[in-house]
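Input: a single structure, listed below in structure tokens.
Omission of a single protein chain aside, the complex is shown with its protein chains in their original locations.
By letter and in written order, the chains are A, B and C; residue numbering begins at 1 in each of them.
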Amino acid sequence: MNEPERLTREIMAMIVTRDLFDGAIVNLGVGLPLECANFLSRDKEILLHSELGLLGFGPVVNDYRKADPYLTMVGGVPVTAHPGMSFMSHDESFALIRGGHIDVAVLGGLQVDQEGNLANTQLIGKPAGNLGGAQDLAYGAKKTVVLMYHTTSRKEKKILERCTLPLTTPRCVNRIVTDVAVIDVENQGLVLREVATGWNAEMVQSITGANLIIDPELKEIEL
Amino acid sequence: MNEPERLTREIMAMIVTRDLFDGAIVNLGVGLPLECANFLSRDKEILLHSELGLLGFGPVVNDYRKADPYLTMVGGVPVTAHPGMSFMSHDESFALIRGGHIDVAVLGGLQVDQEGNLANTQLIGKPAGNLGGAQDLAYGAKKTVVLMYHTTSRKEKKILERCTLPLTTPRCVNRIVTDVAVIDVENQGLVLREVATGWNAEMVQSITGANLIIDPELKEIEL
Amino acid sequence: MIDKTIPSFDDAVEDIHDNAVIHFGGFVSPWNSPSYLVSALARQGAKNLTAISTSMGRGPDQAHLQTPWLPEHLTPTDFWDVGLLAKLGRIKKGIASFAVGHRHDLVYPFEERLSRGEVELELIGQGSLAERIRCARAGIPAFYTPVGPDTSVAEGKEVRYFNGKPHILETALHADYALIRAYQADRFGNLIYKGARTFNATMAGAATITIAEVDEIVPLGSLQPEHIHTPGAYVQRIIQRPKNPTLSWEESS
Partner (left out) sequence: MIDKTIPSFDDAVEDIHDNAVIHFGGFVSPWNSPSYLVSALARQGAKNLTAISTSMGRGPDQAHLQTPWLPEHLTPTDFWDVGLLAKLGRIKKGIASFAVGHRHDLVYPFEERLSRGEVELELIGQGSLAERIRCARAGIPAFYTPVGPDTSVAEGKEVRYFNGKPHILETALHADYALIRAYQADRFGNLIYKGARTFNATMAGAATITIAEVDEIVPLGSLQPEHIHTPGAYVQRIIQRPKNPTLSWEESS
């Protein structure tokens, strides 16, 4: 049986931004999560935070000739100024994170398990990992969303009963958004809330390494 | 025998300011120590710090009609703006103190003993004391100078073998400047360095509650 | 749309409940005290409050004494501090570095009640007080400080040696509400202070709800990003002081 089409990274990002509330303070990890910056609703005021000491910045700069070199988020990505933006030191930036003042952290993931443990820092074949600010964000944010492909490029499962890679942060993930499903981490386990068009619960379960509890109101993903 | 004349509060303050080095960052406690602000050498740049988050302010305002209400030091005393002045929060202000970035703290004292213990917060007849920032200053400053009258208004001794009042900070005092003498707290005990005109070591010892080691180069106080 | 502006001081403190723990910002001056928030809380009536404040205040009768050095036109009548609430019997416990008047003839409301055993006091040095509040903002539950061993503040606290010196364990002081004062705010809650930032900037973000009383609310974008002292993420409510001072704390504004 051929697998139904998976969602694009753009659609995946839009699922995350769909659920952000007006006024939310949001930190987007590098890579896939950063895609969300391009799909923020114009009807809502979302304040983006970046670890190096930047809050409330505007969209990523597309025309790099217009980039202000003093205004970059993590990864050196140039962003635009926005009314109400503020700057701070690295220690204050992480006081903001650790102190619980970030509403939503959107992070990439290598593995997530049914307890909400997150592994996203291991680098295969490297003598060490990179921790960055992921531990603090995953712990500190009021809600942690992992945005990742459901399986690896080699079709290995990434949602597991128990992570096999070193943990970034234990018991921190609230929601997993993938290219086929939206899954919430609840006390009783992983609850499948939404599936991509053409997918059903069985098909999602077949590429998931932990038992999925099917939401009685399971829906097709809509934006 | 009549006691020789004691020094005025102005002269006492001048002894302290005489010894401040160019560029020193200095915190003056309320009361007597604040008098030093009026006698800072014009040949030296001394940066005054105040706990509420103020560094490098100018002299105390004499003509209160010219006072800027947003610019007051501890005790609500209005001070003047000065080039190079900066403001900070209370937590940063005490990071500066606790972190060892203040060169000299000049504090008042009720009692000092031969170990350099300081008691200066007890309020007789009150249900509690006021700690203020004295504990942090006495601990954090690189040098702690106590500026106080040698005896109480009832002629009680204030320099003792061991403080009888509750301690503000243990083992913190480096120098005691009084209205009759300059005494350093050294490992071996209290060393009498200077005496006021008309006073000698014996006379100072007679109003001191701890043994004074006489500096072989004992001098008359000069400004 | 984010707009943290509250229409009245009464609205700003409406939900403060009995037994609440409250940070009171400022440093005993009319120009850095959240006076209108204090007076609104006095009218609102919440009681059994735990007050965290550098000073337990002078109260309504003596507040004006704070600035005897100022000419009359610079001595505002609308200066109220936590002493007003102590006077009214709303304070159960104070956590402060200044608890009493510094002269024998200055006896403040909290001090009176302390003498009569009606209130509880935790006296703590200003630096540890500031750091404990900053820790609440920063999500740090406890830290070791070299300030305080072998003194009254060390009583009952763990002592531990680092670098051969004794340190005591101090814990974070989180509050339900922080009442603070700033100079300017925008609707995101970004704050700028004028002069020394005192405990106002320290307490912003150290409570579940931070309420900032400001001289002026300015349009979004007026505050330069580099100049903002407290990012709006730390502030839940802002309210502008009245242009014409009210004469009594009993009068709404």
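To be clear about the criterion, contacts are C-beta pairs under 8 Å (C-beta built on N, C-alpha and C of every residue); 3 or more make two chains touch, one makes a residue touch a chain.
Every value quoted in this text rests on a predicted model; they were computed, and no experiment measured them.
Visitor: Quick one: which shown chains sit in contact with the chain that's not drawn?
Guide: So, taking every chain into account, the missing one touches A, B, C.
Visitor: Touching the left-out chain: which of A:Glu45, A:Asp136 or A:Asp179?
Guide: A:Asp136
Visitor: Which candidate, A:Met12, A:Leu34, A:Ile97 or A:Val146, sits in contact with the chain we can't see?
Guide: Here the residue in touch with the unshown chain is A:Ile97.
Visitor: Taking the full complex into account, what residues of chain C touch the chain not shown?
Guide: 131, 135, 138-146, 162-163, 167, 171, 192-195, 226-227, 229
Visitor: Please output the residues of chain B touching the missing chain, sorted low to high.
Guide: 22-23, 25, 45, 47, 49, 55-56, 81, 83-88, 94-102, 140
Visitor: Touching the hidden chain in the full complex, which residues of chain A are there? Just list them.
Guide: 50-54, 64-65, 67-72, 74, 76-78, 87-91, 93-95, 97-98, 123, 125-136, 139-140, 166-170
Assume only the chains that are shown with their structure count from here on.
Visitor: Return the chains shared as contacts by chain B and chain C, ordered by label.
Guide: Correct list: empty, since no chain touches both.
Visitor: Could you tell me which chain's Cα centre is nearest to the average position of every protein Cα atom shown?
Guide: Central by C-alpha mean position: chain C.
Visitor: Starting from the mean Cα coordinates of chain B and chain C, work out the distance between those two points in Å.
Guide: Taking the average C-alpha coordinate of chain B and of chain C, the gap between them is 29 Å.
Visitor: State, to the nearest whole Å, the distance from the C-alpha centre of chain A to the C-alpha centre of chain B.
Guide: Comparing mean C-alpha positions, chain B is 56 Å from chain A.
Visitor: Mark out which residues of chain A touch at least two other chains, giving numbers and ranges.
Guide: Correct list: empty.
Visitor: Can you list the chain C residues in contact with two or more other chains?
Guide: Those would be 134.
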